[in-house]
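Here's a structure for you.
Left out: one protein chain. Kept in place: all the others.
This part shows chain A:
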Amino acid sequence: MTVTEPAAVEARGITKRFGPTVALNDAGIVITPGETHALVGRNGAGKSTLVSILTGLQRADLGEVLFAGEPAPPLTDRDAWRRRVACVYQKSTIIPSLTVAENLFINRQTERGPINWRALRARARQLLDQYGVAVDADSLAGDLNVEERQLVEIARALSFGARFIILDEPTAQLDGPAIERLFERMRDLRSQGVTMMFISHHLEEVYQVCQSVTVFRDARHVVTAAVADLPHDELVKAMTGEETQAYESKAREIGDTAKVVLSASGLRLKDRYEDIDLAVRSGEIVGLAGSGSSGKVGLAETLVGLRKPDGGDVTINGTAVRPGDVSAALKAGLGFVPQDRHHEGFVPLLSIAENATMPIAHKLGRFGTISSERRRDRATTMIKDLDIKTTGPDQPVGDLSGGNAQKVVLARALADNPVALVVINPTAGVDVKAKQSLLGAVEDATESGTGVLLVSDELDDLRICDRVLVMFHGRVVKDVPRGWSENDLVAAMEGIDS
């Protein structure tokens, strides 16, 4: 930063407490005009708190925020904030029951007097065109997919005239090609002089689109550097505070004689996938890769019984299970980690112990009763095995951070020593260390003979697989053995035959 040009955004000495917890402790950030600045840190490092302070949703207990060298407006003046900073929050701020046009101009549909809907739609179309967002202004926002919704939010954020935009984990819910398109757009915006703050758990993304990076750890600012000066290992070290190696997957030998624990034959579901045959052997980890439209999640959800296929059979541990019946699949010896942990993974108000032992509750007592002592014991073991950071087995899962909540979901899937395990996007939205212990737990499960099907958008996750099945447009197009190169896999996922 030169003396002549003030920082686009500067936060100095920010301290924020929520009751007994200190969310930010004398932390700060300086973002130079025109750069794309990454903010990284583990879950609970204070990133989200900084975002809400920088966007004027919360007041810092101590410290100040400056925009282009000028003090931030008072919190009550929302419009002034929105002219200075735009934000695409982690949680969608789109109202699903309203049209895209109205969402773009929410609470400013008109200056005064009645709303002119025709003019509003025209303004919306103009705004969408200006930012090249190919979305129908008349469609309901709830019908948009995640990527389109995000683009609408970006367009809306920028329409206030802000030249600084915060993107809080925009890539968490996008698939590979959509992320690429988002990055293309971000580079475009940058060339137009827009300053950005980018938050992500995916460090490789930081290197792809950002020029500099700030690391927060335990509510404090640790380091700010140009990305070129901070190689991957050092960045991880700054985040975790300790030396870590990249995750080393274990070597496994799976003989041709190993029993098949999970198989599908001739499975098809209209508009999702067709003609699927697959077999997972005992002790084997099979990856399932593909873009968002490949049908991989739909297939995995069929295997566990969440979806009913149009035809074909699923066999678990030698038993043919009734399609579309989750409890039959569980009975046959299946465990699974669903895609959306908040929706299907756990009951937020119940304790860790209750959540984690749900499938084995009948084994913890007699005559339909549940012994809370035995439940606690089991849960305590699970907490230790999976390294869940918690105050104890009685803490509600809703209070845990994303990574730890995901561990509870995995603990539940593993509770009954399943012969087959289906895991969908286990590391979405969790930090580096939690990621490693989740993958480690999946690998450990294979030692007792569990066969695993791992569905993931993360190429890193798929590294632990013995082989990876690649899906494209609803078909398995490739079976890649361990030792693949990233390029090959991505090419197959995009349908480019090499």
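Here, contacts are C-beta pairs under 8 Å (C-beta built on N, C-alpha and C of every residue); 3 or more make two chains touch, one makes a residue touch a chain; residues count from 1.
What we mean here is this: contacts and distances are computed from a predicted model.
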Listed names "Cytochrome c oxidase subunit 3", "Sugar ABC transporter permease", "Heme lyase CcmF/NrfE family subunit" or "Redoxin family protein", with the criterion being the UniProt name of the chain not displayed: "Sugar ABC transporter permease"
Option touching the unshown chain, where A:Ala27, A:Val40, A:Val85 or A:Ala178 are the choices: A:Ala178
Omitted-chain contact residue, chosen from A:Tyr89, A:Phe216 or A:Phe346: A:Tyr89
Among A:Ile106, A:Ala258, A:Ala279 or A:Val326, the residue in touch with the chain that has been omitted: A:Ile106
Sole contact to the chain not displayed, among A:Glu5, A:Asp143 or A:Asp313: A:Asp143
Missing-partner contacts on chain A, residue numbers: 57, 78-79, 82, 89, 91-98, 102, 106-110, 114-115, 117, 132-134, 136, 138-140, 143, 145, 147-148, 151, 175, 177-178, 181, 271-272, 291-293
